[in-house]
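Following this message is one structure expressed as structure tokens.
For this view, one protein chain was removed and the others were kept in their places.
Now for chain A:
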Amino acid sequence: MSRTTASAHERSTATPSPDRTKPSTLRIAVARTILETRIYFRERDSVVFSFLFPVVLLGLFATVFGGGETVFGEATGGGVDFARYFLPGMVAAGIMLVSFQTLAIGIAVERDEGTLKRLRGTPMPPAAYFLGKVGMVLLTGLAQVALLLAVAAVAFDVPLPGDAGSWLRFAWVYLLGTAAGTVLGLAYSSVPSSARSASAVVLAPVLILQFISGVFFVFNDLPSWLQNVASVFPLKWLAQGMRSVFLPDRLEPMEVSGSWQLAPTALILSVWLVAGLLLCARTFRWGRKGDS
């Protein structure tokens, strides 16, 4: 029998001595952001298929359709060329790739390989892990947008907005879209059952959404039932919000609804953000299925 008494157990409560200063969550979050970003740029898959992909696509679209043709040329008295028309779609797709796709695949792999379990066994605060992911998405996302805009402006002569209002609008659409993509990516990472299947399970819906949300095609050209399906998901609204930033106002009447629909865009992206947060809180696991 043990000689341990209840009082001995109470006394055992860990009381850190003065020289032990606990590192702050913020400091750890910054360290994790740096680490996550480093990993992101070292993995060829993430660099090619999420960071560079929209840039390559923009180049392709602009080159293939570039021969002086325009989108909505007759209806708007001049229209815009293809590079300019597709830029907002590529910005929107880039946001989804860097946030949703990177996190959904990356965390599924981390979970399956035991990285999450290892981290959970350290004093790292869980909040620092999530903040590190957010920091990584923001850093890589902003770098990607900067590259996209630079390529569009320099290589394809796409005029960028010059007024502060447009950039303010860009900022909130960008942040809201990134936030929604991030929490949805965290939540969706629980769907793939293994690291092996993660890419396929994540890439399929991402690809379909890009097809139906006005990223690869002019949204107006889709059958209306498909437009309605796309309207349920955030990417369509993100792309539309970006069109409101990068396309001239004379193209606004060309939208299916005849308007940029900024208020519904904010609302629907926010609903997805909140839904994603709730889903994460309920479903996020540090171990594989059955590991508890």
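Basically, a residue touches a chain if its C-beta (ideal position, glycine included) is under 8 Å from a C-beta of that chain, and two chains touch if they have at least 3 such contacts; residues count from 1.
We take it that contacts and distances are computed from a predicted model.
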Among "RNA polymerase sigma factor", "MFS transporter", "ABC-2 type transport system ATP-binding protein" or "Cytochrome c-type biogenesis protein CcmE", the UniProt name of the subunit that does not appear here: "ABC-2 type transport system ATP-binding protein"
Omitted-chain contact residue, chosen from A:69, A:113 or A:157: A:113
Candidate in contact with the missing chain, chosen from A:28, A:91 or A:269: A:28
Given A:78, A:253 or A:287, the one touching the chain that is not displayed: A:287
For chain A, the residues touching the chain missing from this view: 2-4, 8-9, 11-17, 19-23, 27-28, 31, 35, 38-39, 42-43, 109-110, 113-115, 117-118, 120-124, 287, 290-292
